[in-house]
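As you look at this complex, bear in mind that one protein chain is not there, while each of the others sits in place.
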Amino acid sequence: MITLSTDFGDPYPAAMKGVIARRTDADTVDVSHSFPRQDVRATAFWLRFVLPEFPPAVHCVVVDPGVGTDRKALVVRADEHALVGPDNGVLLPPARELADDIEVFEVSVKEPASHTFHGRDVFAPVSADVHEVGVDQLDRLPALSRTDEYETVAFPDPVVREAGVDGEVLVVDEFGNTVSNVPGDVLDDREAVVVDGKRYPVVPSYAHVAVGDPLVTVGSHGNVEFAVNRGRGDEAFGFSSGDAVELRWP
Amino acid sequence: MITLSTDFGDPYPAAMKGVIARRTDADTVDVSHSFPRQDVRATAFWLRFVLPEFPPAVHCVVVDPGVGTDRKALVVRADEHALVGPDNGVLLPPARELADDIEVFEVSVKEPASHTFHGRDVFAPVSADVHEVGVDQLDRLPALSRTDEYETVAFPDPVVREAGVDGEVLVVDEFGNTVSNVPGDVLDDREAVVVDGKRYPVVPSYAHVAVGDPLVTVGSHGNVEFAVNRGRGDEAFGFSSGDAVELRWP
Partner (left out) sequence: MITLSTDFGDPYPAAMKGVIARRTDADTVDVSHSFPRQDVRATAFWLRFVLPEFPPAVHCVVVDPGVGTDRKALVVRADEHALVGPDNGVLLPPARELADDIEVFEVSVKEPASHTFHGRDVFAPVSADVHEVGVDQLDRLPALSRTDEYETVAFPDPVVREAGVDGEVLVVDEFGNTVSNVPGDVLDDREAVVVDGKRYPVVPSYAHVAVGDPLVTVGSHGNVEFAVNRGRGDEAFGFSSGDAVELRWP
């Protein structure tokens, strides 16, 4: 199985699927092609959330603002999974979620057919090659060489204070649910929190408040989430990706 | 085959596909992940339209405004098909379109991993289990028990009058085509209808009027539809989902 994750929209990913289908019979599965445009950190967050649900697979990831520059191409082995993509940090958080020990390989890339579509010209064929040789046989691919130099994306650590927790908005999903970097267990046994001077209920899920009302909950990723029942949490709380979040105890 | 229908957008459905791929080799097919957000009736309408085209399959449906509350989880058997989803009525209209006799089972759900993402934690694994045991062997799944208590969604009946038909807008599709609950045969042998005091032509398809002109037709679902050739019918007729529609004969 080869999964595909890009910020390409349509129809570029189809070209990648064609390239893969010419090289392998592996099933391809779309993770998303609407990751936040060129947002490496948000994509890394989502992949850390989604990829561990999959059985062993090759994960082709192309969110690549540096396409056509001299940034490297990587293959990261994480147990029985492999991640293939640009060396901009996006692969490391999901790889570390998939396995304690990882191995990173640099791909020796010949002059690709284009400078602007390495999804088609580099990452799709490498993903197919990795699938065909097998994730436990990466040494047999002459284009790969082990490396210890690679980029990574860091998620900021929240700061726990006596009065509450200072964190940051990591992503806003398509519902408007706003996901922070604050681990959900800080809400254990709490009935309410204060954000920006206003008190909000802490509830197990959205429908525990009236339609249209705001709430704070622990999302399925385990982090503190700001939401509105059948509405948009980002608008109600005024949050965007990257914003500071100050949770205070009532 | 397991089909997936949600209002999740991206990338949540990928987590469901991963969960399924860990449990079964069944093909997964996306019906849609952009069903109208938390709109149980509109989703039921579309599924009643689309699912009968499929060969026998397990249909996993997660449009679930009550996630995390005590609403039940259901499996509905309809001949060789099974539908899996929340007990909010969404499963029943397509099930009744697929088979005259249906059987409804309640799922005994252990404490799921999250309160907010039962697509991943409940409905995907149950769909895989149903696929593996076989739709004709549901009795063998210990988590399932027959029930006669379940929600259903009703589509309003149109009212036929001497002067015309009073109906309702059920859904607006992405083209802006506006689908009503009025059965298409009321337009048999008619050349025009009056809506809101204006006369519109009744035609077999969009291109039978000039580009930009409004029209009334019978859509591929068999219902009366309000459209514009290469334009948006919802805007031309001023219709939104749930609006009353008064068709009058000229």
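As written, the chain order gives the labels A and B, with residue 1 at the start of each chain.
Methods note: contacts are C-beta pairs under 8 Å (C-beta built on N, C-alpha and C of every residue); 3 or more make two chains touch, one makes a residue touch a chain.
Model, not experiment: these values are computed from the prediction.
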Option touching the unshown chain, where A:Thr116, A:Gln137 or A:Ser240 are the choices: A:Thr116
Residue numbers in chain B that touch the chain omitted from display: 1, 3, 5, 29-35, 46, 49-55, 173-175, 204-208, 217-220, 225, 230
Absent-chain interface as seen on chain A, which is shown: 8-12, 14-19, 21-22, 28, 37-38, 65-69, 113-117, 120-121
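Here is the rule we use: only the chains that are shown with their structure count from here on.
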Size of the rotation, in steps of 5 degrees, that lays the CA trace of chain A over chain B: 120
Cα-centroid distance, chain A relative to chain B, in whole angstrom: 31
